[in-house]
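A quick write-up on the structure given underneath.
Yeah, one chain of the complex is gone here, protein chain that is, but the others are all in their spots.
Order as written gives the chain letters A and B; numbering starts at 1 within each chain.
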Amino acid sequence: MLEIRWHSRAGQGAVTGAKGLGSVVAETGKEVQAFAFYGSAKRGASMTAYNRIDDKKILNHEKYMNPDYVFILDPGLAYTDDITANATDETKYIITSHLSKDEVIAKIPALHGIEDRVFVLDCFTIAQETIGRAIPNTPMLGAFMKVSGMFELEYFQNAMKSVLSKLPQKIIDANMVAIERAYNEVH
Amino acid sequence: MSKSIHDMGWDELVLGAAVHSFKEEIDYNPSQVLPENRDYAETNSKYKYVGDWRVFKPVWNTDLCIHCQFCWLYCPDTSILSREKKMIGFDYDHCKGCGICQEVCPTNPKSIIMFTEQTEEEEALNQWPEKKGSK
Partner (left out) sequence: MNSKIMELNKVEVWDGNMAATQAMRQADIDVVAAYPITPSTPVVENYATFHANGYIDGEFVMVESEHAAMSGCVGAAAAGGRVATATSSQGLALMVEVLYQASGMRLPMVLNIVNRALASPLNVNGDHSDLYLTRDSGWISLCTFSPQEVYDMNLCAFKIGEHMDVRLPVIVNQDGFLSSHTAQNIYPLQDKEACDFVGEYKPLNAMLDFSRPVTHGVQTEEDWHFEHKAKQHDALMNSTKVIAEVFAEFEKLSGRKYNFVESYKMEDAEIAIVVLGTTYESAQLAVDKMREEGIKAGVVAIRVFRPFPLKEVSDMLQNVKAVACMDRSAPGGSVGALYNEISGALFNSPARPLLSNIIYGLGGRDMTIGVLCDIYRDLDAEAKAGKLNGSIQRFVGVRGPELKYYKV
């Protein structure tokens, strides 16, 4: 069972991202789960989304999770959310920030000593420059592919094309560029 | 359904207390057939006698009536009998004596006036008021 927790602000596409990832993974024959907690939260409020991925039917409906990966979609949340909650000794973190990896880690004591499990990229700038909107969800998934090695970049891009198929072609193409840039820029 | 609803147990009733208007399926448009020729079901309100609710009854003065059909239109119990747009009388089995027909009658004096239930029709017509003069 692979488990992922997304830290995001309502409106940044964490739910769409989690469902999109679920759709891609489901096509490979695995069982997936994607859910979120936002209650009656408004756009901008902190929220979390979750993925579970397994080879057999997923029966677990608890919200509690020991995540294998934690995605932080908003730079501010890296400081204000409890991003290491219920983490294990192997939990990996992918953080979006305009700061360098060292600068990010320096400001978050919880990440000290686990630098090798922290990965940073600037999803906002990538999304802004490619898609034209600061929606960090698809770049985050591109970075996740690099960090996890779950799928080859090209395979993932093709799978995402069908997930995004309802969008205009221009937006789909821009997302593909965003995924590739994130894949290459995460470190 | 030959059995009366009064003799039916729970298992024999129409489900959902749906009430059919007619005994059988009809192959005509009811609006084209006079009520007396329609084959109403036992549960139709046609067979629900409410005439004894009445304290005052409407009496019709044929000499004054202009057949405007106001009473027919306004009667809440469809108890004004009318044929070919001419009033022909009351359905005293269903009239509850509300007096709306008298209220809406536009003639002077009124062509329909409410009298106590025991007043004979002839007696009522003899007491009919005069035309109200304009001053």
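One rule holds in what follows: contacts are C-beta pairs under 8 Å (C-beta built on N, C-alpha and C of every residue); 3 or more make two chains touch, one makes a residue touch a chain.
Quick caveat, the model's predicted, so the values are computed rather than measured.
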Options A:Ala26, A:Ile108 or A:Leu167, residue touching the unrepresented chain: A:Ala26
Residue of A:Ala14, A:Ala34 or A:Val186 touching the missing chain in the full complex: A:Ala34
Touch residues of chain B, complete complex, unshown partner: 5, 8-11, 13-22, 25-27, 29-30
Hidden partner interface residues of chain A, rising order: 18-19, 22-23, 26-27, 31-37, 39-40, 57-64
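FYI, only the chains that are shown with their structure count from here on.
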Averaged-CA centre spacing for the pair chain B and chain A, given as whole angstrom: 76
